[in-house]
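Here the complex is missing one protein chain, while the rest keep their positions.
Right, chain A next:
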Amino acid sequence: MAFGSLIIFLMFLSKATFEELCPLHRSIDVLEGEYFFLCFPGSIQEIFPSKTYTVTWFKESKGKVNLIQETQRLVLSGRLLEFWPIELGDLGNYTYRLSNGTYNVTSQKWSLNVLKRSKDSCFNTNHSSMQVNDAGRSCTLKCSAVPHSKNVTIMWYKNCNIYDSANKEELIFLNLTVEDSGNYTCVVSLSYARRAFNVTSTTELMVADDAAEIVKLEIIEPEETYVKAQIGKEVTLNCTVFLGYSGAASFEYTLYWANKNINSCSESTKEEYSICEKEDVVFNSGNKKYVSKLLWIKTVKEEDFNSNYTCLLKTPNKSRVKNFTLKKGNPPDLPPHVFTTGIIMTIFSSLVAVLLAVLSVIFRVDLVLFYRDITGKDDTVGDGKEYDAFVSYLKDSIPTNVEERKFALEILPRTLEQQFGYKLCIFERDVSLGGAVVDDVHSFIDKSRRLIIILSRNYISDRVMYELETGLHKALVERKIKIILIEYMLISDYNFLPKSLELLPSRRVVKWKEDKSLPLNSRFWKNLRYLMPAKASTSNMRSHNDSVSPTSEEGTQATSVYWESKTFL
């Protein structure tokens, strides 16, 4: 025990003597054949206020704990346990015990691992530390193997070639370049008992050529920090930070919404937050890196419009802040597909409307007649008139056209009266003879709602002309009667007719197209009926007459005879 122990007097302790660092880490790698020492750090005074104590070292190897005896190779000196040099057999766990006779303290152990020397290199690749630095910076490589003894020589090697032999404890690089990268080995030589011993340490210097610039992190400033929102709707606020260029190192950061009550959306699923922040989203745009922090407000309330939402970016540099305010906004724009559909629908419906308008103009006659049929409209009630129409037709002149006569005296009255229930006034038939023709014409036109004038080249007799002029006067000046012109024959020259006839709207002229116009559903009759006043009984009358068979040969002939007789009266 006496051999292994060493009495240390505190008086003996001097800071100048022990400039070295005692290893704290428990697993120590040592190179075979080098000088090595263990020592205990810290203040012993705190544990042993008394002035004297003993130090005992132990080695544990293969399950056995042995007291370390001092030899020429293993030197116990004060706090130190020195190896001159260390051998492969020194592998094991080492502890020391401090004792003042009554009180013992055992240290935690060191585990020594002895590495074999590399045969083809000046250092062992399993015994180096890496130091990374950026090109352009300054850098100091310190030889960590410098022991307590001052009588040392230090040699620096770069990749095992002599780099510096000026006995420097440290290498200083003022401006690093990529070429400075390499394994820097310092070999410290010291002598003991007339023998030279080495201690080596290797640092692998890696100079990173950061081509991309390192930037200060900044919150991207959108032009508007007012975000449009609607009450009752959700809104997401986006806070985006420029992280720098891809490939470049960037600073550590924390990006969050500065409100204690805002939690992470993913933090709790059982409790539904009305407002929460989403996880960071890191993305690239070109060679730029960004990160976004979204704040999600589930339902915007009235009071949310008055509060600020602050996005906070914390970096090792200055903090960055951005405030968001909610602004009452219009409903968001229509989605593009809704917009397109809407436009197409609008165009389509306006086309349909135009088409309908065109169709209703083309088929207005049919529509009006249809309307009269279904509503039973009657314009003739209570206007004090006796006849629906006064038919004006030449008869004084010598008939040159039998067909024309037949039309005026047979087809027209028969169809209008029997098929459509109108009551016509035909001078020759209805006016009793003997009266003044002029007065009669006047009073009968007054009693009629329409004046039907059958236009023909032959239509030039004075009386008929008088009828025409009277009618025109009443229609154009007094506006008491409406004139319907039936163009029986194609008239190219209207000069024989009164000029005022041209003032009549063209719609009031109905053209007779012979056989084509004969059927009851022909355009001629429709147009004529359209121009005639609406009469409630028309449809009823027609169906009634249809059943009665008005077009019987007998009836037609009778009428014909009757007309002829009258005509020749």
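We adopt the following convention: a residue touches a chain if its C-beta (ideal position, glycine included) is under 8 Å from a C-beta of that chain, and two chains touch if they have at least 3 such contacts; residues count from 1.
Heads up, the rule we're going with is that contacts and distances are computed from a predicted model.
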| item | value |
| --- | --- |
| Options "Transcription elongation factor SPT5", "ESCRT-II complex subunit VPS25", "Putative N-terminal acetyltransferase C complex subunit" or "Interleukin 18": UniProt name of the undisplayed chain | "Interleukin 18" |
| Contact partner of the left-out chain, one of A:91, A:122, A:312 or A:489 | A:312 |
| Full-complex contact with the absent chain, from A:56, A:203 or A:527 | A:203 |
| Hidden-chain contact residue, picked from the options A:129, A:151, A:285 or A:521 | A:129 |
| Touching residue (missing chain; options A:142, A:278 or A:377) | A:142 |
| Where the unshown chain meets chain A, residue by residue | 18-29, 39-43, 46-47, 79, 98, 105, 107-108, 126-132, 140-142, 144-145, 201, 203, 214, 216, 249-254, 256, 258-260, 310, 312, 314-319, 321 |
